[in-house]
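Comments concern the structure below.
Left out: one protein chain. Kept in place: all the others.
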Amino acid sequence: MPIRTAIIGPTGYTGYHLIDTLSRHPSAELTYLASHRDELPDIREVFPALLGRVDDDLAICRPIDPEAVADEADVVFLALPHRAAMSYAPKLLDAGLRVIDLSADYRLADAALYERTYDHPHADPDNLAEAVYGLPELNRDQLPGAMLVANPGCYPTAAALAVAPLLSHSLVKHDPIIINAASGTTGAGKKASDLLHFPNHNESYLPYGVIGGHRHQPEIEQTLSTVAGKLIHTLFVPHLLPIDRGILETIYLEPTGPDVTEDELYEAYEATYADEPFVRVREGLPNVKDVAGTNFCDITVRLTKQGDRPTVVVFSAIDNMIKGAAGQAVQNMNAVFDLDETAGLL
Amino acid sequence: MPIRTAIIGPTGYTGYHLIDTLSRHPSAELTYLASHRDELPDIREVFPALLGRVDDDLAICRPIDPEAVADEADVVFLALPHRAAMSYAPKLLDAGLRVIDLSADYRLADAALYERTYDHPHADPDNLAEAVYGLPELNRDQLPGAMLVANPGCYPTAAALAVAPLLSHSLVKHDPIIINAASGTTGAGKKASDLLHFPNHNESYLPYGVIGGHRHQPEIEQTLSTVAGKLIHTLFVPHLLPIDRGILETIYLEPTGPDVTEDELYEAYEATYADEPFVRVREGLPNVKDVAGTNFCDITVRLTKQGDRPTVVVFSAIDNMIKGAAGQAVQNMNAVFDLDETAGLL
Amino acid sequence: MPIRTAIIGPTGYTGYHLIDTLSRHPSAELTYLASHRDELPDIREVFPALLGRVDDDLAICRPIDPEAVADEADVVFLALPHRAAMSYAPKLLDAGLRVIDLSADYRLADAALYERTYDHPHADPDNLAEAVYGLPELNRDQLPGAMLVANPGCYPTAAALAVAPLLSHSLVKHDPIIINAASGTTGAGKKASDLLHFPNHNESYLPYGVIGGHRHQPEIEQTLSTVAGKLIHTLFVPHLLPIDRGILETIYLEPTGPDVTEDELYEAYEATYADEPFVRVREGLPNVKDVAGTNFCDITVRLTKQGDRPTVVVFSAIDNMIKGAAGQAVQNMNAVFDLDETAGLL
Partner (left out) sequence: MPIRTAIIGPTGYTGYHLIDTLSRHPSAELTYLASHRDELPDIREVFPALLGRVDDDLAICRPIDPEAVADEADVVFLALPHRAAMSYAPKLLDAGLRVIDLSADYRLADAALYERTYDHPHADPDNLAEAVYGLPELNRDQLPGAMLVANPGCYPTAAALAVAPLLSHSLVKHDPIIINAASGTTGAGKKASDLLHFPNHNESYLPYGVIGGHRHQPEIEQTLSTVAGKLIHTLFVPHLLPIDRGILETIYLEPTGPDVTEDELYEAYEATYADEPFVRVREGLPNVKDVAGTNFCDITVRLTKQGDRPTVVVFSAIDNMIKGAAGQAVQNMNAVFDLDETAGLL
């Protein structure tokens, strides 16, 4: 019997990709779309690309009624903005649903850090304590049977997968870790803005946000600190690309000693990811285009030396909408329900 | 002594290109920027690309005060939305200024047609009667000394230059003239919209608007009817390209008889445009990229036959922001003041 | 038991999309990749996007050995250039394989027309006589059990689906049918060229080829003439877009009489396509982006009038790589093997 799935907040880009992925999934079916908009939208009017792929009775969104959702679904994907997510999650959990939250609300384990980062208190600290951070490659064992999964951010996914093996193998120092990141525009969401007005952003490339103060930085540091067993600081500098999708992070680290070799770096990745279906450790340089539309994370590492000083440069590429959002959410669902993690994703 | 110029409404893309062009013009100087915004903008904050190119005293826009403008300028470019333009033009003319209006307000000679097209009455029929339609290649002789110039629309410029020689040489029938047009996004203006949100429009191509009912259609027909000496109907179908600038129109016409040759078509263009500095009649196929950033209109014609039926296909390319707006406005200014028409434009 | 499939010539964009589609197909498996290159490529080096999706033993292409292919496959997709395709097809058919040819070699039923269009004689007239033109929406009944399927060209697919219902319902005159087409760049193939060098083609839009003489024109006319039961002439004018994928055709036709209504036009489409899973007759205007990555053909029709003269404008959008190539090829395979036509394609 297929897993019955619901999406709350399907009208954003993440929602679109959840629908797209779930409607191809061999062991899941999509049964419920719920919107918090007053005027309940037909998802096919929001995304004409879904015409002919979503049936009438599914396409017209319904209100967010936890009991009704629970009648028709086993698991619900929350594709709401942060803050809205944690206002619905407790009710959905109470109704017996498993919840995979794609917002930031359950990613930071420390409610005080959440408050500092998002400028308002956490509304659901009880469930926060139970939430599993859903990065299967690093903490797969917590996922089977989990009730609440916090789906990682896009930038943190690419960063954590790239740096964790180097830290766990003690090949790099923890400070400083410089993460120069570049993202496609779907990451900024669906709301029209001057910044992303086509004639403004086309043929463009720019840093954005508060340099060194992006909200994804604490999430990256939380994951890496856990891996390293000590506090890790990062300098995270995001840039915006004139493309739809894809993140590439270029990460600069200092090796622990002068005799670390590039081979050792690769061995650390191989040891960590040899059996991972979605991490491709590559010798050639990655390209966001190679991962676009896929759930893969491509990682390449180089050891280089300037004068006497060696530096490790890691490149990590994902599709921000797939491995950075909807694909990873489905991978998490697969893990929660003990399916093959690749189901619906290859 | 340089011509002193003012721009009213400089915060749109057209305003930007007027500033860019006028600040390079050898015989003009820009003395006044006026905005109808309540909070008067610094144009360098609106367009950081202008940093270092516009002095402090010019950069901060001033209110629209016709007398004050007239104290400092000889000619004013109106880069306002239609309707706003005709609310200011009479006062500016009364203050003794020459006016070059880049809106649609003075393009249609018939006030009733204006009302049907723009859904409200024309507010300034007296000046409308005096306005010169500023397409120098077709009516240059009316420009010297003109007080009010209606700068043509972007689509009509490309269409009129492409079709006029064929009509005036009686080489094509008047019905039907099918104009399949494609435009870059700057033509849609600077206001953010869902349609032009980058991740929506990137990698996109689509028809838009009311097919066969675009507001530029009456303007095209007015110009062509004047040239032909009889009523001309066109079917105008615009599309939107995922690029910043440029229009390419592919125009389908029926030759007047079976013995019209491609050479004759080219001869008509040569006879009309041999001395025109901004019309390039080409044998090779045009590309919007070849005219981007220039005041040129590139025209190529082909005669083709399907079965027994010959068709004339004309391609016409301009930069919608230059020959389709700011560049042509400056060309008109040059003509009004008896300068070389190419001044500042090559 | 799954259908065993082979691809000959997998190193082009079409080959990539065949691999991508077939590796997701629930009832097919990909068993053989064969290349005519001297140095047999690893498909994952050609397309790093396929890393982790294609096993070692499949990835390294093998020579084109019809018997060996027949040992491991039931059906072979020919993704070779025209001319090469018909040199291999007879041997593959002789070896007992079903063949779905994505080249132009078996599309034109008349060998003499083939010779005029492609400038060399047809090398396999016997099989040409047996080939089924694989446009399921128009000739589905010929597909089950077919040994040789000619997969239609991308432009002809979009054109035929758009115009056929109007001709079969006698709603439009046959002459002239003007097809103004625009395509993404994958249609031009994978070989680097000056025309498609990124800094030449980016921010570009241009007509190309011999106007009115593109090789797809006879194919379009063949299909439409069959539907109409009389000789149909078209004027086909292709343009190149600065995007990866997608075709949008804007088609101009004359209605058979002054009392044809837009409703009647839509009724013709509904009558033809009501049960078609891959044709979406839409009221809203289509966009190549809505069909990108899908096997859908989106069609919208408008009836417009200039003066007394009515014109029918049809818009037809497909993904040139999917419905215009690899997706339709798999749809044809599904039809040949009596599978649900949508298998692997939704």
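Order of writing sets the labels: A, B and C. Residues in every chain begin at 1.
In this section, a contact is a pair of C-beta atoms (placed from the backbone, for glycine too) under 8 Å apart; a residue touches a chain by one contact, two chains touch by 3 or more.
Fair warning: this is a prediction, and the values are worked out from it, not measured in the lab.
Among A:A111, A:L235 or A:A343, the one in contact with the hidden chain is A:L235.
Considering A:P48, A:P136, A:P286 or A:G324, the position touching the chain not shown turns out to be A:P286 (whole complex). From the options B:P41, B:P81 or B:G293, the residue with contact to the unseen chain in the full assembly is B:G293. Note on the undisplayed chain: of the listed residues A:S23, A:S87, A:T226 or A:T250, the one touching it is A:T250. From the options B:R83, B:R140, B:R280 or B:R309, the residue with contact to the unseen chain in the full assembly is B:R280.
The omitted chain makes contact with just one of the residues A:D175, A:D194 or A:E270: A:D175.
For subunit A, the residues in touch with the chain missing from this view are 175-176, 178, 180, 182, 200, 203-208, 211-213, 231, 233-235, 237, 239, 241-246, 248, 250, 252, 285-289, 292, 302, 304-307, 309, 311, 313, 315. Where subunit C meets the chain that is not shown, the touching residues are 13, 184-186, 188, 190-194, 196-203, 242-245.
Touching the omitted chain from subunit B are residues 23-24, 26, 48-49, 51-53, 203, 277-278, 280, 282, 284, 286-287, 289-294, 296, 298, 346.
The rule is simple: only the chains that are shown with their structure count from here on.
Of all residue numbers used at the contact between subunit A and subunit B, over half are used by both chains, marking a mostly same-residue interface. Centroid distances built from C-alpha atoms place A farthest away from subunit B. One finds 36 Å separating the Cα centroids of subunit A and subunit C.
We define each chain's centre as the mean of its Cα atoms; on that basis subunit B and subunit C are separated by 40 Å. Centre-to-centre, using mean CA coordinates, subunit A is 47 Å away from subunit B. For subunit B, residues touching at least two other chains, in rising order: 200-201, 203, 242-244.
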